[in-house]
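Input: a single structure, listed below in C-alpha cells.
One protein chain is absent from this view; the other protein chains keep their places.
For reference, chains read A, B and C in written order, and residue numbers begin at 1 within each chain.
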C-alpha cells in the first residue's frame, strides 16, 4: 500500500528552504517521489493524507541517547530480566517525541540489540536503534565509573552479573593491555553485532572529573582502525582538550560532547582539524535562560567550565565542524525522579531547560543552538542529515529524498521560523507508517504512575527514625 | 474422615517417658484418643497408618523465627509486592523441618497476617504462624537498627515505604513519648490483628552493641499492660542484665535470648524472678563444637560475651526458668547466602552448628542444650509444651492429648535417646493431615537455584574493575 | 591589702533591687562589708576604686561549659600534651566575659583538675573551674557518641589514648553492668577528685537523636546516691520526657538542658516535681530573632522540636523550677571556626544569636529568657545564686554578701533594666582581685590568628583537585 502526504510545506533537508504545497509519495517504507501533486504517479490503493498548512521535515535523530540509563541498584534489580522492556519503552518515548532514529552510545549490548532487531523486523513500534553497547574501557554501572558505592551494598552475585552484562570483554582491564591487545578485544566485541564503536578517550569520571586519559594515542588509533576495518564508525567520549585532540587525530568519525573540555577552551589547532578530517562533533549546549539559572548556584570556578563549554560550541560552529544534536537522553523511574538531585536535573535547571531528558531535551538543544547563532536550516541538519552522515547511514536516512526511508515528522509550525516550533509535532511517520503517538509507550514501566502511599507511610515520621541528630547537637556520624 | 496412627512409641510431652505401641486416633484435625489400639473406638472410614517402630512427638514449635528476615535492599526490591510469597515459602520450609507452629517475632505485619490467615483457613500448606509484626520501638529494615547504609543508596520513595510497612505507628519515635503515649500507640497496633506484643527493652543495635535501653521501666509496664488488657502475651527483646531484669519485672510472659547479656552474667536476683513470675526464657545456645570453633576466631573480650551467654543458659535452667527453643530462624536468598559473612553464618560457624538457619537451627538448639545438661524430656518440652504455655496456646497445642489439635512429628529414632534424633523426621502431621513434605516449598523463590552464569561473567575480571589498588601501593580511598 | 569599691549601684542578688551609692569592702579575697561608705570600717592600706554610676553584680556563673570542647582529630593532635593550655585559655576567655565561676560538665578530667587547681592556688588567672570529667556512660571524643568517623582515620594508638583519657573507667561498658556494678565505677571515679557527678540519663547521640536511655531508673538512683554519699551533687544529661522524669525522680540536684525533650513537651506531672524535689533545671533557650531565622531553614518536624523546647522553657519557669544559665559554651580553633557547619553555629544562627559560644552565649541566654518573661532579678539569679545553690557552693559564691568570696562584675549599664546590659562589662573582680581583662587570654592558642596563606595556596585550585565530578555528570562515588 502507498501513502500520499499532500498540502504541506516540505523541508527536505537538502535544499536550504522549505517548499510549499508539495506532496510526498511513499511506498514499501520508502519515499518514491516528492513533487507537485499533479506531477506524481500515484497508485490506486494509495492512502491520501491531507496535511495542508503543516510542515514536513525528515524524522529527527539523536546522536547520543541511553535507552537504559538507569544505574540505580533499585531499578536494575526491580527490572532484572526485563531490560528489553525498559529499552522498548524508551524507544517509544523517543519516537513519540519525533525521533525516528536514535543512537544509543552506552548500554547493555544484548538487550539493546534484541530490541533493535525487533523494531527493525517490525515486531515492535519504536525509534530505530543503532547501538554501541559498552564504551570501550569503561567499567559497569556498579563501579567507580558510575556508582562505586554499590559493590559494598549489593550482593557480589548481582553486582558482578550486572557489570559483566554491560562490560563483557571491554572494561577497564583493557587499560593494562598493549594497543594490539586492546585491538583484539575490540575486534571480538565488534563480532557480537554492535553498530558502531565508542571508546573512552578520557575516563568517565571517578577521581578527577573525567580528566584522565583512558587510552594512549596509539591504542586509540588501533581501536578506530578496528572499527573501520569492520565497516562501522568509531567515536570517542572526550572531556579534555588533549582527549579531544587525540580522538580527532586518531580518525574518529565523531566525538561526543566535544564542547565539554573543563576550564580550558579547545585550541585553534584542534578546532581546525574537524572539517578536513571529517570528524563530526556532538555538543551539549545550555540555553541562555539555563545559563542564567545555573550561574547563580555554582562557584566561579565551575562557571569557567560552563563558560568554556559555551565558547567551544560557538567556535566549533565557526570552525565549520559538522555539528550533531545529542543529549545523553534517557528516562528514569518515577521514584528515581523524586530524588532531589535528579528531580533537579543534576544542575538545578528546570525541566524545560534540561538537556538530558529523553522526551524533551532535543528541543532544548535546538533552542540553545539557535541562541548561539546556528542558521535555521543548520539546526535541522544537526538533527537529521549530519547525524546520518556521521554514522554513515545517509544512504537511507537524514533527508527527504526519493529512495530514502520514509521517516518524517509533520509539524504544525514552521521550524525554520523558530526552533521552538519543533515541539509542534502533528504526526510522526516512520518507515512510511503513521505512528499512533497516543498509544506510546505501550507498556509504561518507568513512566508508569507510582502506587499510592500506604496508610502507614503517613504516620512513619522519617526525621525521627533515620538517626539524624537533634538540631543543634554537636558531633558527626 | 479419621486417621489412626498405630504401632509407634508415643511421647506425648505430658508424661516423662514414651509409651510403646500406642495408637493415636485423629478426627477433624484434633486428637480424639490415644491408647492401646484395642481400646480405641475407631470409625469405619478411618485411614490407618502403620508407623511401627517409629516415635511420635508433638509438632515442634519455635518461639522466635523471622519468616521474612531479609533486610537486603536487593531482596526487598526484587520481591516487592510478593512478600507474602516469601513468607509462605518460609512457612513451608519450617513445616518440612518439623515445626508445625512458629512464632514470628519481627516482620511486616500485613503480609504475615495475610499468610497466617490463609494457612489457618487451609488455603495454604505451611507452619501455623502467630506474629508480632514490628518490635515496638524499632525502626524499619533500612535504618540504623538494621542497615543504616540503605537510606543513602535506595530512593527515598522505596526506603520510606519499606520502613513504614514494617514500622507503621510503632517505631523509634515512641522513645520520645510519655509512657501513656507509648501505650496509646501499642493499643492502636494491637487493634490491627497481631497475636502478641514484642517490644525493645534494649535497642536492637546501632551504636553500642544493643546496650541502650529503648523504654523506661514505666513505659515497659504500660506496654505489657496493654497487651494483657487485649488478651495477648507480651515479650521483650533484651540484651543487658538491666534490660532483662526490667522486662521480667514489667510482667513479660517471655523474654527473648535471655542468655545474651553481653559480658555480664545474669545476677542471682534476676534468675530467681523467672519462675515465680511465670516468665519464660528463650535462649540462644552454642554447641560445644561451635564454641570451640568460635573461640579461635574472636578476641578475648568477645569470648567473655560468649562465655557469659553459656553460663546464663545453664543458670537459667538451674533456676527453674521455663526454657523455650528459639533461634531467629529465617531464610536468605541464594545470592545473599553467597555473601561471605552470611555464608559464614555471621560467626564463622559451619552450617551444621549454626543456630539461625530456619530449616536446621532448631536441631542445633536441641543438641546444644542437651550438652548443657537439660533432661531429654525437658528438651522436648522446650520445643513444644513450654512454648505453647508461654504463648498461652496450650489449650490447643504443645502436647499429644485428646482434644488438642493433631500436630505431630513421626521420627525414625527415639528423641529421648539423643537430641540428634530429632532430625530423623519420618512424617509430619499438622491439624490431623499428613503433610507431603517432598512437595515443600511449593514455589521456591529464595530457595530456588540461581540462574547459570552469563558467558560474559567469566571474562569480567572483577579485581581489575572494582577500583582496587595494585598490591603494595600506599594510600586509602 | 584591702579593696574598696565606691559609688556604684549594688545589686547583691539577695534583695530584689539594686541599691545606689553603696560601697563594698573586700579583704583577703572575701567581702568584708557592704554599706554606705561612711558606715564602713576601712583599713588604712585599702585601695579605693571609684565606680560611681556603675552597677555591681555578683560574678556571673555558667552551669554548663566545656572548656575543652574540641573533638576534632586535628585539634586534639595539634595540642596533644597541651590540653591544659587550651583549658587555661578557655578559662581566661570565660573570665574576660564576666564569668568568675564555670562548671565544666564534660571534658578530660586530669587536665581540667590540674588547671582548676592552678587557678585555685592563684598560679593562673582564670574563671574558677568545677568539673565533672566524663559524663558517666559516655564514650570518648572519637566514638559514635561524638565523632564515629575518627576510629577509621586516626591511628588506633591515638584514638584509644584520647578516648581513654576522657572516659577512664566510666564509658559505655557501664551499660552492661548491674546497678551495683555501675555504682562501684562511679565511686572509683569520685575518688579521683571530680567536683560533681554527671551521667547520661539519655544517650548523647548516635543513632536516634539521643532518645535512648543510657541507664535504668535503678542505676540512676545508685549513681545519685554515690554522688551524695561522697558529698557532691549529681546531674543528668537528658533528652526525652522520660529521661528527664527519671533523672528528677532519681534525686538529681540539677538536670541539663531540661527544655530539650524532642517533639514532646514535658508533662505536667514532671514539671511539678522540680520545685518540691529541689531539682534545678538548666535550659537552652533561643531568642525570638534566632527562632525566626531558624524556622526558615528547617522542616516542619524539626520545628516541633524547637517549639516544644520553647514551651518547656516557659513551663519550667511557671512551675517554679530553679532555672540556671547554661550553654555548652566552648571555643573552637580558628580553622575549625571556618568549617561551614561550625561557622554557622550548627543551626544557621548568626554569631550574636548563638547560644553556645563561650564568650558571648551567656548574654544570648539572658536576652532569650528575658523575652520569655523571666523577671530581671530572676535572670540575675539564674546566672549567679541559683547556680551556686544547685551546685551547693552558695556558702561562698552566688551573691554579694559579707563573708562570701569577692567575685563581682562591674557593669556600665543597669542589668535590671535590660538583659542586653550584661554585656556592658566595665570590670571583673575575682577573689577580690581586679582582673586585667585586656591581658586575657594570656597565651592565645585556639583564639590566635591563623598564619597567612602560603603563596601556593592561591594557585592550588581545590575544585579541580578533590575529585569532584564535572557539573552535569551522572553517577555517584
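One rule holds for everything that comes next: a residue touches a chain if its C-beta (ideal position, glycine included) is under 8 Å from a C-beta of that chain, and two chains touch if they have at least 3 such contacts.
Predicted model, so just to flag it, every value in this text is computed and none were measured.
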Sole residue of B:54, B:96 or B:204 that reaches the chain not shown, by the stated touch rule: B:204
Full-complex contact with the absent chain, from A:30, A:149 or A:218: A:218
Option touching the unshown chain, where B:59, B:98, B:126 or B:148 are the choices: B:148
Of B:75, B:270 or B:347, the one touching the omitted chain in the full complex: B:347
Given A:181, A:251 or A:348, the one touching the chain that is not displayed: A:181
Touch list for chain C against the chain that is not drawn: 72-74, 77-78, 80, 139-140, 143-144, 148-158, 160-161, 163-165, 167-169, 171-173, 176, 206, 333-336, 338-339, 450, 453-454, 456-457, 459-462, 464-467
Interface with the undisplayed chain - residues on chain A: 139, 144-145, 148, 172-173, 175-179, 181, 203, 206-208, 211-219, 240-242, 245-246, 261-264, 267
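As a working rule, only the chains that are shown with their structure count from here on.
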Between chain C and chain B, distance of the C-alpha-averaged centres to the nearest whole Å: 49
CA centroid of chain A to CA centroid of chain B, Å: 53
Rounded Å distance between chain A and chain C, as computed from the means of their C-alpha atoms: 60
Multi-chain contact sites of chain A, meaning residues that touch two or more partners: 144, 148-149, 206, 461, 464, 467
